[in-house]
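First the structure, in the form of structure tokens, and then the observations on it.
Left out: one protein chain. Kept in place: all the others.
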Amino acid sequence: MTARDRILSAIRATLGPGKPPAQIAAEAAALLDDPDAARPRLAAPGLPDAFAQKAAALGTSIDRIGSMAEVPRAMARYLDAHGLPPRFAMQPAPELAALDWSGLAPHPGTAPDEPAALGLALHGIAESGSLVIHSGPDNPILMAFLPLHHVVLLREATLLPHLEDYAARLSAEAAPRNAILITGPSGTTDIEGSYVRGAHGPGFLHVILIAEPG
Amino acid sequence: MPGEPKPTVGLFVTCLVDAIRPQIGFATLQLLEEAGCVVEVPQAQTCCGQPALNSGDDRDAAHLARQTIAAFEGYDHVVLPSGSCAATMVHGYPELLASDPDWAARARAMAAKTHEITSFLADVMGYAPAGRRLNASATYHDSCSGLRELGVAAQPRALLSHVEGLEMRGLPGNDVCCGFGGTFCVKYSEISNAIVTEKAEAIEETGAELLLAGDLGCLMNMAGKLNRRGAKTRCFHTVEVLAGRAEGPAIGEDAP
Partner (left out) sequence: MTAPFKAPFKNRARAALADPVLKIAIDRTTGNAERKRAAALAAFPEFETARARGRAIKDHVIAHLGHYLELFERNATARGAQVHWAADDAEARAIVTRICLAADAKLVTRAKSMLGEEIGLPHALADAGIERVETDLAEHIIQLAGEAPSHIIWPAMHRTREQVAELFKAGHQPPPAAEDPATMVQSARRVLREKFLSADIGISGANFLVADTGATCTVTNEGNAELTTTPPRIHIVTAGIEKLVPSTAHAFALLRLLVRSATGGEMTQYTTFHAGPRRPGDADGPEEMHIVLVDNGRSRMLADEFREMLRCIRCGACMNHCVVYRQIGGHAYGGTYPGPMGAVLTPVLDGLAASRDLPNACTMNGRCAEVCPVGIPLPTLLRAWRRRSWREGLEPGSLRAGIGIWAQVARRPRLYRLATRIGLPLMRLFGKGGWIARLPLAGGWTDHRDLPRPAARSFMDQYRAQQKARK
């Protein structure tokens, strides 16, 4: 008997024959009925404000701009404000490559000690101030973890109210290898409970929130 | 309530009150009578069985449960000046006797009418002490079983608020265990000592003259530690103050 058989038969011996899968699925779904009763309310009316408030409370800095075309200027502003060089890693996404980067030097690939990187979020979640990124051909996961400064573009139109709204989309599409919710800069409280940023991931998380649907 | 017959109460004084501080039993009796109950003290009572229950000795605990149920189930209510003994009857007995066909229903029926004294006075009888005065500052420790298993929290405070001259001071960590734990305090005495030391420090820091609580076990633990530390805090069961019996010797101040 394999370990699998031993484990499953021990479980079956205790629980007896199972219910039909459709019935189990219905029971599972019913457990999430009336989601508002069991989740926090949004921090502010309107998804952008709610998101911005939550994200800011977690130590994420926010720059709200009107359109995608303003992104290079916003990026330059951020790099300047933090005394960073104009060179930064950029997610190999066509919509980023299409922007006018004159004066700045974006490059693909992330060095182990990359000072800053710019990427796109798939969604933002207003409830928690989280950013969603999915792995894929044009989205290396390490770009979100290696740099000291992680700058993320987020379109207001992609904001979702609650975690469940994102979960519904994740199961509707084929899930990627990695689906990541980023909620604030990397931190640790492992030494005497003192909060220190930048434990392994970025010590700085900056969101450029774009009003235009794009 | 006029016209209605007075409820009968079987008073279980608890083994600690019986042996260490009978005055708590008499104070309870007095308060129950003031609240309009007809009180009896069945002679067949000894201990609720908690030491056996908490040691895993269910057989002896069940014996004592049956003995106690037989002696008390005839009253309208069963009242105890202890949250932990009351919780043993309310939660422990039905669990202990759940698979005993002759006793399961009796255990549940008795559990439904068993009460810790302050919650019985406040919640069931709507009683409030009148004309009581004690010029002192006091702090209150919430004994764990009463607090978490029976919801005793607001009732003792509400009752104490009727005692004129009594200044209540908040106790930081009022809902944190004092380290008594029944047999725990002797089986793991060094851990218990560390816990009660912190509790004593917190009590002393309030500067209150009196420490009040609703369980003699916890009170003996805290009073004994406070005395060993040379603290001047005097310790009473809540009912002693409510019954106007806190003018005399406190716990450990040689009672006759």
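Before moving on, here are some points about what is shown:
Each chain gets a letter, A and B, in the order it is written, and its residues are counted from 1.
Assume a contact is a pair of C-beta atoms (placed from the backbone, for glycine too) under 8 Å apart; a residue touches a chain by one contact, two chains touch by 3 or more.
Quick caveat, the model's predicted, so the values are computed rather than measured.
Although one chain is not drawn, the whole complex shows that of A:Leu99, A:Leu163 or A:Ala211 it is A:Leu163 that touches it. Set against the missing chain, the residues B:Asp57, B:Glu167 or B:Glu247 yield one that touches it, B:Asp57.
Of the candidate positions B:Phe72, B:Tyr127 or B:Phe180, contact with the hidden chain is made by B:Phe180. Within chain B, the residues in touch with the undisplayed chain are 13, 15, 17-22, 25-26, 29, 41, 43-47, 49, 51-58, 60, 63-64, 67, 144-145, 148-149, 175-177, 179-196, 220-221, 223-225, 227-228, 249, 251-256.
Contact residues of chain A toward the unshown chain are 2-4, 6-8, 10-15, 18-19, 21, 24-25, 27-28, 31-32, 36-40, 54, 58, 92, 112-113, 128-130, 135-142, 144-146, 163-164, 166-168, 170-171, 175-194, 196, 198-202.
Here is the rule we use: only the chains that are shown with their structure count from here on.
A separation of 53 Å divides the Cα centre of chain A from that of chain B.
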